[in-house]
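The complex appears here minus one protein chain, its other protein chains still in place.
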Amino acid sequence: MSKTLTVRYFAAFRERAGIDEETISLAANTTRDVFDLLKTRHRSSEPLRHCKVAINDEMADWDTPVNDGDTILLFPPVAGG
Amino acid sequence: MSKTLTVRYFAAFRERAGIDEETISLAANTTRDVFDLLKTRHRSSEPLRHCKVAINDEMADWDTPVNDGDTILLFPPVAGG
Amino acid sequence: MMQLTEKVIRPDELRSRLTDPGAGAYASFEGWIRNQNEGQAVLRLEYESYEPLAVKEGERVIEEAAVKFPILKAECVHRVGMLEIGECAVWVGVSSPHRDEAFEACRYIIDQVKVRLPIWKKEHYVDGNSGWVNCERCASHGEVA
Partner (left out) sequence: MMQLTEKVIRPDELRSRLTDPGAGAYASFEGWIRNQNEGQAVLRLEYESYEPLAVKEGERVIEEAAVKFPILKAECVHRVGMLEIGECAVWVGVSSPHRDEAFEACRYIIDQVKVRLPIWKKEHYVDGNSGWVNCERCASHGEVA
């Protein structure tokens, strides 16, 4: 079933997507589904295991279910310090 | 054979001896001998293994020979920091 | 407390927040911008963060350190924006009764901050190119914890 999600991109992901965020309809059950579908859409090659994800400003993992109306934050590999 | 040595006391040793330094004649071959003789003289109970010694401003150990005219520095247990 | 800032980090001011009459030890760490990385000459670094989650995750890291180690106070400040060579990108300070836990907690905090907070850096090279820096563990172990 298709869900309407707001997806926000950061750093390398933002540059790759060419946008800060988009609201799209995706047939996704989990954050992993979102990542995989958008990876194809934006031709990104970054492996999922190097990336992080948050839903509605809470850190999540790649098995977390997504719900209609969620805001999904996609974080490329972090490098603080 | 007796040697004339200048002995300098620091911290707890100085307080125990009641003097900063003294020039004395001791039948001592090594720093260990000096320590043992002065321990008796000043009724100190500090074990040698907790203490340090220097000769003429160079760190020494307890087997270092002492020579006539040397200045021996007797250091009670150190506690920097 | 975890803080993000666009202003120059002032370790002397931050240090004064950690004083405590029961503190016998203070350990601090700073990450400075250096003039090279993996063989490339670096001109400056640009830090981006997602502040709400970087602060939340940083607070979590500091709380974890306070549970793991018997410390008194700990703080971390991370700079964002454009930084020049020699500038301080991140500061961590910990005070505690004894030095073991000050060192260990300080190390724990910087290690976790580097791999968990949503912060990214783009290197601007002397040759005019630029690139996002890969995560520390991605390069060395092929895996983020």
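Going in written order, the chains are labelled A, B and C, and every chain counts its residues from 1.
By definition in this document, a contact is a pair of C-beta atoms (placed from the backbone, for glycine too) under 8 Å apart; a residue touches a chain by one contact, two chains touch by 3 or more.
These numbers were taken from a predicted model, which means no experiment stands behind them.
The chain not displayed here makes contact, within the full complex, with B, C. Set against the missing chain, the residues C:Gly31, C:Gly58 or C:Pro118 yield one that touches it, C:Gly31. Touching the chain that is not shown, out of B:Val7, B:Ala28 or B:Leu73: B:Leu73 (per the contact rule at the top). Although one chain is not shown, part of subunit B still touches it, namely residues 10-12, 15, 49-50, 52, 54, 57, 59, 73, 75-81. As for the chain not pictured, it touches subunit C at residues 11-12, 15, 19, 21-36, 85-86, 95, 97, 99, 102-103, 106-107, 110.
Here is the rule we go by: only the chains that are shown with their structure count from here on.
Spacing of subunit B relative to subunit C, judged by their CA centroids, is 49 angstrom. Within subunit C, not a single residue touches two or more of the remaining chains.
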